[in-house]
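Of the protein chains in this complex, one is absent; all others appear in place.
Right, subunit A next:
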């Protein structure tokens, strides 16, 4: 089996890119990542996108991105796992190199949810729930996250004010990330004053949908960071049939297996980017990754402990770039490990990416090291 190294990375600021088509946007970022890697000979392109068909009416995105750059005679693959597409594509790309079939591949995550109106975004995002048994009745990921938040807060005897500390932390980190969608600090009062989306969750608990593209070039030859471990897991239990609503089963399983493969423990983790599409899911992800005891993260936040997770600002502040999110997270973790701007080098050599599709439907965890 071949080693898998990150050779090149690139991302663009998330936001509303009305002036760019989805394939153009991806091609620009991909070219930057290829340049960063020294333009290696590419065997394949893995594309992560969740909304291309629905928001941009485009299938077979890989072929069109490749053609914008004249990347001829390469294989193109599209990986879709809703807002967890990025992690899944990253995993597929890394597997392809690890297997020895390819020597150099690129993964590009791209989505343009702002090519449709916000209610249509709800239509698209709700297709990440069970279309027949959940979406049909008006259920959205927000409603599911809200139910989990209610049950988590009740079980561990927290108040909503405790949960509000997560968005405050994300805004603090996102404020200094020039690639983030929302670059301003927030106070607990801002969170409490924001409108209810699905009680107890308020607007500040929701990662705003943002357009964006990020790319990474993975090769068997030595690069700036190495893929030490990776695993994907689905939680097959329907939302309505869950035993417990305060744990992300898919994230826990993926993390345990990825740590084992990498030969690391949560204590070795210097930085992590987790999928906080809703603040409660960020809290549960940190706990599922073993970076805080179950039910204990909000108590640490309340006591003022420094929680160095989502230095990018997370989905809350960097933005929910849907299928591109997991690729953003990987680029962010690499830049944090090597101290590439705008991120300062973290104290340690192990970083973790947690990418999740829907509300605990599927998770990918990738362990990166220097």
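Keep this in mind: a residue touches a chain if its C-beta (ideal position, glycine included) is under 8 Å from a C-beta of that chain, and two chains touch if they have at least 3 such contacts; residues count from 1.
Here is the rule we go by: contacts and distances are computed from a predicted model.
Per the UniProt record, the absent chain's protein name among "Acetolactate synthase small subunit", "Predicted nucleic-acid-binding protein containing a Zn-ribbon", "Pyruvate/ketoisovalerate oxidoreductase, delta subunit" or "Cation:proton antiporter" is "Predicted nucleic-acid-binding protein containing a Zn-ribbon". Although one chain is not drawn, the whole complex shows that of A:66, A:110, A:142 or A:334 it is A:142 that touches it.
From the options A:120, A:234 or A:300, the residue with contact to the chain not on display is A:120.
Interface note for the absent chain: among A:239, A:328 or A:343, the touching residue is A:239.
Mapped onto subunit A, the interface with the missing chain covers residues 119-120, 122-123, 126, 130, 132-140, 142-144, 146-147, 150-151, 195-201, 236, 238-241, 245.
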